[in-house]
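Only one protein chain is missing from this complex, and each of the others stays in its spot.
All chains are identified by letter, namely A and B, in their written order; residue positions are counted from 1 within each chain.
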Amino acid sequence: MSEIIAGAEALPITIRGATKTYGLVSALDNVDLDIRSGEFMTLLGPSGSGKTTLLMVLAGFTRPDHGSVRFGEREIVRTPPHKRDVGMVFQSYALFPHMTVEANVAFPLKLRGVSKADMAVRVERALETVQLGGYGGRRIDQLSGGQRQRVALARAIVFEPRILLMDEPLSALDKKLREQMQIELRRLHDKLGITTVYVTHDQREALTMSDRIAVINHGRVMQLGTPEQIYERPANRFVADFIGESTFLPVTISDGTARFGDMPLKVARMPEATGEMLLMLRPERLQLIANGASGVFETCSDMNSFKGIVRETVYQGDSFLMYTALDDGTEISLRGMTRRNSFANLPTAGDEIQLGLHCEDTVLISAKES
Amino acid sequence: MNWWKRPVSETQITNGGRLWLYVLAWLVMLFLLAPTVIVIPMSFSESQYLEFPPRVWSLRWYEHYLESPEWIQATFTSLKAGLLTMLVATPIGVMAAYGLFVSKLRAASLIFLILVTPIMVPVILVAIGVFYVYVQVSLVNTLPGLVLAHSILAIPLVVIVVSSALKSYDMNQEMAARSLGASRLRAFMVITLPQIRFSVITAALLSFLTSFDEVIVAMFVSGGENSTLTRNMFNALRDQIDPTIAAISTIMIVVSTSLLVLAQLFGKSDKAE
Partner (left out) sequence: MSEAVLKNFAAGSAQQPNRAELKRDASRERLVLFGLCSPALLLVLVIMVLPVGWLFWLSFLGDDGSFTLEHYQRMVESKSYARIFRNTFEVSLLTTGICILAGYPLAYFLSQLPRRMANLCLITVLLPFWTSLLVRTYAWLVLLQRKGLINEWAMDIGLWDEPVKLVHNLTGTLIGMVHIMLPFLILPVYGSMRAINRDYLKAAANLGASPTQAFWQVFLPLSLPGLFAGALIVFVLCLGFFVTPAVLGGGKVVMVSMRIATNIELFFNWGAASALGVVLLLMTLAILGAATKLLRFDQLLGGGHGS
């Protein structure tokens, strides 16, 4: 079995000052971004955030008002799309229905003047790389969604581009297939070593597949970092809100101490700012410290504790959510796994409990959106 | 359950309850179809008075048509004009439809409107206007003049048909082709055009028919040697009912029907049913 292997070295991408306005709307607002050679970079954001616009700028289908885009050393912002030599996978796959699988995949090679014999070999290699070896003779309408996705992929890599762009390629697939393809795409990326820019609105997908994530909103990069950095230490409220589930509690910092209402908080990484801030509470980071009825479970000097009354507990199969009302009325939720021991002593509605948050998990972010 | 009582709609109306609708519908369909169909056997009638059904069958009027130099000349003129109109209007119209569809010009709506005006303006106006201009530039009674005039009548149809086809076409494919290395022109020729070709063919056939069937502009702008078939027919109709026209009509019906069948066959394959 022969597959495509990493060819020439992958290219880094450098974006400087990319701006695109449509009337009064700013689709891209002076974006600066560096994508390392061979990196898997995800552009993550809600619809209308500008992530697709940025991808289209890289592909050459959207011309920015001004700005620079470099692939390696080469300035390509004025290069037409058909001369950019990037592979692209579209959300709708955009396979040519009037051609066979083989003709589709051979298309870029034909345009590049590859000899017929060479073409056949390279097409088959590309198909085998996406586990569709031997499917060359099929028509597009004979393929399933997952197979079409792979053909689109094969077509995008057959000419061995050094940059690969993907526009929400998995959004049309069902959950199970999608999760499977996420892993396969990542493995393919690792094998080929191409610089990949991936657009999605699904944060789980971004966290699973990426080397780094650029969270985008209103045409600006809200935060750039590894999945862990994005998740554990969001830079601002938008990122904190968009990634994972969180509740925010108002917190004030004065004289070097952070306070929630009257209660001082133990914070492992105290931010430099002062004044109004937000405490980001992730449901899975909260722990049940004490249940008024059945006593104390665990405690530790590094924990912040919150007193409250249980409102309801919702069973969700692999985990449960416990909604608790704090003294001041705010409702927060705790997510726990439904393992025997954590499930066993679950409080019921009306119980007075104490929830704990480790100082390492106590993350403070600015109250402003960005 | 017998046919009468079978419910046939979402609101569970029965066939019996709808009988009046069926009768009316069939009557209208008969009304639409009958005249055209009846002309065909009538043209084989021996008598001057075009009986139906013909008492004596004969090819007399066809012979008369084929032996008449004026009619034959006119037929060739119409055919030439039709073909040329098709060859002029179709590429120009396809280009315009594509250009409008792909460009993000703010003026695109306005341009579309302008291109479509020829079918909105009463034909008589177009006819006398064109006639007036042609007199000044000596284009009256010439084939090129006629073809130009017919082309503008055909262009709106081409633009509308092709625009509609492009609307239901996935432009992402052109983008994909361009990302893979094809220039805009190449992407259009290799990817888009093959997939809209059935609409283009329909548009071409419509252009041909627009010219072939056209009466009013031809009346003013074609004449003498370049008189079209329709012009001669119209003049003949105003004078007396020449039975030769029945023969010519039958031929025209056959031509139209064949083109319609062609267009239907091609047209269906284009859209996803």
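By our rule, contacts are C-beta pairs under 8 Å (C-beta built on N, C-alpha and C of every residue); 3 or more make two chains touch, one makes a residue touch a chain.
Because the structure is predicted, anything quoted here is derived from the model rather than measured.
S.K.: So one chain is hidden, and I want to know which residue out of A:64, A:87, A:136 or A:234 touches that hidden chain in the complete assembly.
M.R.: A:64
S.K.: Out of B:66, B:124 or B:193, which touches the unshown chain?
M.R.: B:124
S.K.: Looking beyond the chains shown, say which of B:4, B:57, B:76 or B:132 touches the absent one.
M.R.: If we include the chain that is not displayed, B:132 is the one touching it.
S.K.: So that we can see where the missing chain sits, which residues of chain B does it touch?
M.R.: Touch set of chain B with respect to the missing chain: 8-13, 17, 21-22, 24-25, 28-29, 31-33, 35-36, 38-39, 42, 49-50, 52, 92-93, 95-96, 98-105, 108-109, 111-118, 120-126, 128-133, 148-149, 151-152, 155, 159-160, 163-164, 166-167, 171, 209, 212-213, 215-216, 219-220, 230, 233-234, 237-238, 241, 245-246, 249, 252-253, 256-257, 259-260, 264, 273.
S.K.: State which residues belonging to chain A touch the missing partner chain.
M.R.: 14, 16-17, 19, 32, 34, 63-68, 77-78
Just so we're on the same page, only the chains that are shown with their structure count from here on.
S.K.: Taking the mean of the CA coordinates per chain, how far is chain A from chain B in Å?
M.R.: Centre-to-centre distance between chain A and chain B: 55 Å.
S.K.: If we count contacts the way the header does, which residues on chain A are in touch with chain B in the complex?
M.R.: The contact residues of chain A facing chain B are 59-61, 80-88, 90, 92, 94-98, 107-108, 111-112, 155-156, 159, 165.
S.K.: Any idea which chain B residues touch chain A in the complex?
M.R.: Going through chain B, the ones touching chain A are 170, 172-173, 175-184, 186-187, 191, 194-195.
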